[in-house]
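Below you will find the structure I want to go over with you.
Removed from the display is one protein chain of the complex; every other protein chain stays in position.
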Amino acid sequence: MALLQLENVSVAYDQQYILKDFNLSIEKGHLISLLGPSGCGKTTTLRLIAGFLEATDGAFKFSGKDYTRVPINKRNFGFVFQSYALFPHLSVFDNVAFGLRQRKVKEDEIKKRVMNMLEIVNLGGFEKRFPQALSGGQKQRVAIARALVIEPDLLLFDEPLSNLDANLRVNMRVEIRRIQQELGITTVYVSHDQEECFSISDRVAVMNKGIIEQLDQPSVIFQYPKSEFVARFIGFNNFIHFDERDSEGSFFTLRKGNYHFHAAKADGMPVTMKGAIRPDDLIAGTLQEINPGDNVLTGKVKVSTYLGRSYQYVVDTPLGEFTVNQEMQQPYANGQEIRLLFPSDKLVLVE
Amino acid sequence: MKKRYLYLLLAPGLLFLTLFMIVPLILTVGSTLFKDGSFTFGIYLQFFKDSYFLDILGTTLLVSVATTLLCILIGFPVAYYLSMMPPRKKGILLALAIFPLLTSSVVRSFSWMIILGKNGLVNNVLIKLGIIHDPLSILYTPTAMIIGLVHLFLPLILITLVGVLESIDHDLVRAAQSLGASKLTAFRKIVIPLSIPGLIVGSILVFVGSLTAYTTPALLGGKKRVVATFLYQNAITLNDWQAASAIATIMMIITFIVIGLMNKAAAKFNPKG
């Protein structure tokens, strides 16, 4: 039985639906990420769970109870904001103690729990400082401590790392994952950064236009995106629309015009006519290096870009343009004829 | 937040303004349109045929236009000068400009009575220097009103323009110069067009302020009346409520027309399209 369930939830502003008949369920102890471009409804979903906005339709169940009409301040969820939202007029200690004071915890108990929590987020000794005197990373730790100290039933993160610089972001996401696992707390995490989501989540929900396109383990999404949207979002930008498909043992055989391809079958992979492959997974070679045959296209280099570790080529083929990344010493010249190999275990079918 | 909380928060203030401002205003306007129970524009037709009223209206408009133009002509260069100042110095100079703005209009108009009067500073100096023999009568003329009103409203246009000029990126002027424009051309083609919206906002404030000012014309204008003093005279001295209501309505209509036209102009001349 899932800990949290959104059932056919709709949210609308001015007659415009942001979420419509939306469903989501989350297991206890999991960290689930909502990933998607801005405007996909991920933040709305999070704010709905938190209680900052009310659904126009549908139900929100938590621990088997109906939470749809429970006000925010009675939900006991911890929320970590993108802007940190620390109380500017209170010290670090008082910020973290705020929730406990609402719960009428005794002062000596508050002191113990706040100090303990500040240790957990590596901010021991900072309790007397005010938010203005903290760096972005420290502010975020205070915000996390403040949300955790009330021992919330659910922890919610709204793009918590997007205001931090790149290095700090990597450190903080390791931190967040460590704390979440240590305390075993169920967490919903919203971000538009796929690397961030993939690295810390048990499950990732890729959202688009108010619906979940795919909800799976990060590695599954990474290898087998279900839809073209998910595929594009995680970097598959080569697509082929096939004319014909057949099933042969553990492979699909596919045809587009006079060109034939094989794609390895996988659990849960949709059976469609649309193939997708990442630029990193395509293999480029000279006419001598790759022989013509199945899963091979011949084309001309149209654009060549130096990426540092590799070269990126846009190759014009009879089936359209394909982008390929290849590590090599000497780049191909513009206009040079080369061949592209589509490894059958990397070519996937998407909706 | 739920809508009903929202209306609950707005309701007391709205109710207050409706009861004590909007309803009286509507009743005032309405009362001018009915005579003996029938609808009529008669009182306005009378007003606009009355040369005494037209003279007052003319003086008011003349004084307001002159005040507005003078404020812009004097205010713009000074505001430009202020906007170029280093922050500390600018802060002090701004404070000195804001100080008169927050000082009572009675005090400020009174100061001009001391300066412009028959035995005032200006006449004393001019006589001592031998430029004139008999004191000039400046006080109690439209000129005195204009001087007093410029003094009253100049700070307003100064702070509005400094705000606008500060927001103009100085790199724009440098860019224009790097493209071959002289300093003056850069000023004319970059700074002035970008400050037009601010100039218009400032002009609205000054023009409407002058149009409806009471204290300064009352103290410096002598027997020369403007619309505001005429309204007061009709209401309090003559107890002619209908005439006073009509004057109030005319003042509001002119104010709204001016604001409307200026806002239109602001939209039209907005250099950012």
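Going in written order, the chains are labelled A and B, and every chain counts its residues from 1.
One rule holds for everything that comes next: a contact is a pair of C-beta atoms (placed from the backbone, for glycine too) under 8 Å apart; a residue touches a chain by one contact, two chains touch by 3 or more.
The definition used in the following text is that contacts and distances are computed from a predicted model.
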{"item": "The complex's invisible chain, by UniProt name, from \"Acyl carrier protein\", \"Spermidine/putrescine transport system permease protein\", \"Lipid/polyisoprenoid-binding YceI-like domain-containing protein\" or \"Transcriptional regulatory protein DegU\"", "value": "\"Spermidine/putrescine transport system permease protein\""}
{"item": "Which residue of B:L149, B:V162 or B:A176 touches the chain not shown here", "value": "B:V162"}
{"item": "Touching the absent chain when the full complex is considered, from A:F98, A:F198, A:F222 or A:F239", "value": "A:F98"}
{"item": "Chain A residues touching the omitted chain (full complex)", "value": "14, 50-52, 72-79, 81-83, 85-89, 98-99, 102-103, 143, 146-147, 150"}
{"item": "Where the missing chain touches chain B, by residue", "value": "1, 3, 5-6, 9-10, 12-14, 16-17, 20-25, 27-28, 74, 77-78, 80-82, 84, 91, 93-100, 102-108, 110-115, 119-121, 124, 151, 154-155, 159-160, 162-163, 166, 170, 173-174, 208, 211-212, 214-215, 218-219, 228, 231-232, 235-236, 241, 244-245, 248, 251-252, 255, 259"}
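Quick note on the criterion: only the chains that are shown with their structure count from here on.
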{"item": "Between chain A and chain B, centroid-to-centroid distance (C-alpha), Å", "value": "58"}
